[in-house]
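One protein chain is absent from this view; the other protein chains keep their places.
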Amino acid sequence: MPHVKSQSHHLMRSPVLAWVGIALIAVALIALPFALAQIGTAWVRIANLAILFALLALGLNIVVGFAGLLDLGYIAFFAVGAYCYALLASPHFGLHLPFWLILPIGALVACLFGVLLGAPTLKLRGDYLAIVTLGFGEIVRVFLNNLARPINITNGPQGISRIDPVSIGGIKFNTTGKVFDLAISGPMKYYYLLLIVLIIAIVINIRLQNSRIGRAWEAIREDEIAARAMGINTTQIKLLAFAMGASFGGIAGGIFAAIQQFISPESFVLVESIMVLSMVVLGGMGNIWGVVAGAVLLSFVPEILRYTVLPVQNALFGRAIVEPEVIRMLLFGLALVAVMLYRPAGLFPSAVRRRELAKADARLPA
Amino acid sequence: METFLQQLFNGLTLGAVYAVVALGYTMVYGIIQLINFAHGEVVMIGAMVAFTIITLLANSGLPPVAIVLIGTSCAIPVCMIVGYALERIAYRPLRNAPRLAPLITAIGMSIVLQHVAMMVWSRNNLAFPQIIKTETYDIAGASVTNIQIVIVILCLVLMGGLLWLVHRTRLGISMRATAQNPRVAGLMGVNINREIAITFAIGAALGAVAGVMVGSYYGIAHYQMGALLGLKAFCAAVLGGIGNVPGAMVGGLLLGVIEALGAGYIGDLTDLCAVPWLFAGLAARCAAGEHISLFGSNYQDVFAFLVLIAVLVLRPSGLLGERVGDRA
Amino acid sequence: GKEEPKPAAKAAAPAAPESITIRIGHVGPLTGGIAHLGKDNENGARLAVDEANAAGIKIDGKAAKFELIAEDDQADPKVGTTVAQKLVDAKVAGIVGHLNSGVTIPASEIYNQAGIPMISGSATNPQVTERGYKVTFRVVGRDDQQGPAIAQYLSAERKPKVVGLIDDATAYGEGIANEVEKTLKAAGIKVLPREKGTDKTTDWKAVLTKVRRGNPDAVFYGGMDATGGPLLKQSRELGMKAVFSFGDGACTNKMSELAGPAAEGMICSQAGLPPQAASKKFLDAYKAKFNVEPILYAPFTYDAANLLIAAMTKANSADPAKYLPELASISHAGATGKIKFDEKGDRKDAEITIFTMKGGKIEPTAVLQGGKSTKFDDFIKAAAAAAAPAAPAAAEPAKDEAKK
Amino acid sequence: MTDRLLVCDGLAKRFGGVHALDGVSFAIERHAIYGLIGPNGAGKTTLFNLLTGIYTADAGRMQFAGGTIDGLSPDRVCERGIARTFQNIRLFANLSVLENVMIGRHVRTKAGVFGAVFRTRATQDEEARIERRAHELLDYVGLADRANDIARSLPYGEQRRLEIARALATEPHLLALDEPAAGMNSTEKAALGELIKRIRTDGVTVLLIEHDVKLVMGICEHILVLDYGKQIAEGVPEDVRRDRRVIEAYLGTVGDDSIKVAT
Partner (left out) sequence: MTKSPMLRVAGLAVAYGGIRAIKGIDFEIYGGETVTLIGANGAGKTTTLRAITGLVPPVAGSIHLNGRDITGATSFSLVRQGLAMVPEGRGVFPQLTVSENVAMGAYIRDDKAEIARDVERVFSLFPRLRERAQQSAGTLSGGEQQMLAIGRALMSRPKLLLLDEPSMGLAPVIVQKVFAVIESIARDGVTILLVEQNANLALRTSDRAYVLESGLITIAGKSADLLSDPKVRAAYLGE
């Protein structure tokens, strides 16, 4: 009989070693943007996007991975967060609230939207829930795209520009600054900001997962009827999942708006929801580290391909045989397929998913 | 009234297109409870192949209907092969994997199919040669074209054929049996793999027909055309109750009509000038003959999705979907 | 494989140590729904760069070898900023692009910080140049130049009483439709409530039926040809007789392919002078090189790239800081007519050409400039007379074309 | 007056044309083991589903521990003190045995998001208590050494016992067991019978659906027999066993003799 050990047990085995490991990782993460900047500042931006997506993936993981609710409209919460920030810190309404004030507002509003989405859909399962959430995502986007008349709220497809960059304690995040003799570019500053937010998000995720709430999510994912019979208020617990997931999206959206300084509804299309979902599934649903890895991987792979496809072709054939962007997309698509074929439960499956998979005869009668 | 009738015809045609694509989703879903997210791409390939053939033969002197038929009969086998390949490569190995795994491979295959199509047929919007003369008929003041009529009829015929196949033939019964319990179906002597492959091929053939329909009705094909169409059709299938043949039909037609009526009437329904006492400030502008609508045709998708959500909230397994009561 | 092989560069490098490589970036979507336009834009810029290389331009006394770095922004603002940074990292001297306004705006923040000039050949949203960035330019007309122009032409020439307005709910489509609406209303013409589809809509019948109810004499659609074609076709199927008019996004020959005979008589506008008018040379070269017709904005990106090169040549430097002033004050006869920038970086006195679909091809009918409409033939004559010595190459072949 | 824990009055439930339950009334006394038998499709499981709020009754009233439980949602019913097991085992199959029982503690604990995220003292204490109690319960049903196994990997009989442990974790007054002995052999059934008796001794009232006549007759004080949704007999095992209608509908024509054969 296989014995299950919670993941934390491995780390706990030797606290000293664990701390050394953590310290090493911390140093590596702090040094990372400098290393990346050596190759090109673009890589720092890519890293930032990767972290942003990791935040989104962590949020979606609560809904999909923990609670087992398939959500295809997750990007809507990202959009809500981004628009909250944009409306409260741009010339559009002439409001310029500080970053640390808007972020919680964005999280709260996104959270409300999460409940709004969750409430009518609680009875739906699986693919039906997927389609409703998808519809919800589209509804939010269409509203953002059209709330420009009769009263101009979102400025419609034109988007909102000149959004305030993050500014904390007088430090502007969009310009290059100096710490001692070290030049720290805008993207680098955002990297550290994002990293801190990500770490907080991971800690929250881990703590939620190993809590009474986390167990309740697992229960409804495994068997909703049994969960209800065990006294779990599934309505509340599902709404909580939607709300928590949505707040992560809202926060990520706010930071996104600040980094881009321009947002428009076309950034919040269905494909983005699917992308985030792919990160969650491909990384390993339910496993926090897997999900983060999935986000980082799917953010980096296309960019790495962008940098390598053309040179590789040139080296091999002396010229581009097939257009690089076509190859990039083909390889990306194939990579998605290949990973799932070889690791159907994701790259780093959670223990629970692995067990699901081990049940080889999933639909054998009783 | 004319306008209403016109909108109804508009919606029915659009809905018929959705319905045929939705049938493809439903066939596959019906048998392995899998959303074949790459079905839209199969439709696209169907349109593209037909485009190539029809363009080649456009000036051959053959009667236009013959050309379209030849185009369709070339598109069908190609799509069937694509459908079969999809099943073999992306779905069969994952039959026992967690539910979301095939979703991701489907997305991957969609990307691949799109970009292969882009290599073959270029990035451009391809204009279908308009070889079939559009005849417009006047029905009680509403204009309907010959192509529209053909589309709606074809859609009904296809559904009828599928219903017959699924409920009256041995293949159909064994397909449904496989859907409900593949292993026990195997114990009855059903070759499940073959059965599933056939279903994919049938679904893909429907996709091919849909592709030709879309291409020749709208006159345009593009390597990404499948995505949105697939999405809408998928919604239609769910609306009707996914896995259910008449459901796909009803869902498709309904979605088409909802969209048309939505586009046609949301503006009127939310005309602020209709309730002048509510918005006194707008009185002057309204008096000038302006219509100030809160929402307009731009919200037709919202409208469609809201109806979809409302239907699902009231009937959690779609309009005609079997309510599989979760027995405790 | 349309890319040029580069063995020549390798061979030339050791022989002429005096050469410098100047990188010019081009960005547009090469994948996604409007990838064909992105490729078209890239081709335009590539043509300019190849021509410059063939011309053997010398900068700072060295043989300048221009290298076009083409990137795919997927029409996605996120990707756009990443790619922008990649080009900045690659130390490009200037940028041609991006295609979409929505991507151009955030990307220009990055170019602005890096001080690298950027010229878009297709971003028409006013916001692109409204933020006071010194390095942001465009050679295409703004929505608020083009929209009023086509509206003026429409109201002056066709005298409609009621006009229906449809757009595709994109920044471009809605933007230009808004401008058209403003101008029409100012002219006292009744405008029906705005109808919208999306940039992927192919079934317009519901929307058109609604518009039909208002009995418009003319309809304007803000959107691209891929959606405009079906729209036009379906309007005729619904028995609509109104004149249909479009902005530059749908001002292509594709319209007649997509709409068939229904396209006949539609009118549309393009910023600048049409290639036929300004430079047949461009058309021929493009066709010769890529074996296809330019689709839409290629002449503009061609001009944009040429502008960068011309400014560098004039400043005798590829250093952005040095050639930027030259660029800002440049006066250049391009494939789309004469180009000068105003202080915002927009094209000064941009002409807008009005086309009419005749026999399946769009043909220029009038040129609008500063609110004044001139018949195309008259304009060509006047231009030929006035500028014969200055830009013969530009005007002469155009005249031939116009006479056909 | 005897202490009646559950009183059901005129319960009815229809599915389309099927009268799954048709005016069923009965009462269960505190600390009893109450049997519910009847042919397949008689409505036994449906009765459980009404009781635990999974279905709502078309008619009838249910009084539990002095208050009504009509129309309560399953989780509220559980909170009131009714726990159940399922005919076709519904464990959280991919979770560990221990986790399954810990989830059972959900309804008696209260830590929320705040507590989880900030790991407050109170939350940590509560977690420790949950885990300790779960281990105790596993020990109680004899699964102590299985705590870390995955629920699905347990043999049938142990899965049944785990379901009981999970149900007990909710601290019920009434434990409703739906065919807990299905698929067990005689020896295992006997052990299960002992467990049920012990649960009752420890103060929990038991409502038992079972087709194993020997087991039912052996441990129940009182038995209700349903057929086609109607109650056809009620009483002590000896009487029920001799009831003509029960023999006809359920036990089989050969009467007592069949019981021997069937066990």
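Note that the chains take the letters A, B, C and D in the order they are written out, and that residue 1 is the start of every chain.
Going forward, a contact is a pair of C-beta atoms (placed from the backbone, for glycine too) under 8 Å apart; a residue touches a chain by one contact, two chains touch by 3 or more.
Predicted model, so just to flag it, every value in this text is computed and none were measured.
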Full-complex touch with the removed chain, picking from D:Val7, D:Val113, D:Ala182 or D:Leu195, is D:Ala182
Which of these touches the unseen chain: D:Ile199, D:Val213 or D:Val240?
-> D:Val213
Logged for chain B, residues touching the omitted partner chain are 170, 173-174, 176-177, 180-181, 183-192, 322
For chain D, which residues lie in contact with the unshown chain of the complex?
-> 18, 38-41, 87, 153, 155-158, 179, 182-190, 211, 213, 249-254, 258-259, 261-263
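Methods note: only the chains that are shown with their structure count from here on.
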Note: chain C sits from chain B at a C-alpha centroid distance in Å of 35
Which whole number of Å gives the spacing of the CA centres of chain A and chain B?
-> 31
Round to the nearest whole Å and give the separation of the Cα centres of chain B and chain D.
-> 48
Would you please write down the residue numbers of chain B that are in contact with two or more other chains?
-> 115, 118, 293, 296, 298, 301, 328
Touching two or more other chains, which residues of chain C qualify?
-> 30-31, 169, 194, 196
Per the touch rule, the chain B residues reaching chain A in their complex are 29, 35, 89-90, 93-94, 96-105, 107-112, 114-116, 118-119, 181-184, 231, 234-235, 238, 242, 272, 292-296, 298-299, 301-302, 305-306, 308-309, 312-313, 316-318, 326, 328
The answer for chain C against chain A in the complex is residues 1, 3, 5-7, 30-31, 71-72, 75-78, 81-83, 85-86, 88-90, 102, 105-106, 109, 113, 125, 127, 131, 169-171, 173-175, 194, 196
In the complex formed with chain C, which residues of chain B make contact?
-> 3, 6-7, 10-11, 13-14, 17, 115, 118, 122-125, 127, 130, 134, 136, 143, 145, 214, 218-220, 222, 224-225, 228, 259-264, 267, 289, 291, 293, 296-298, 300-301
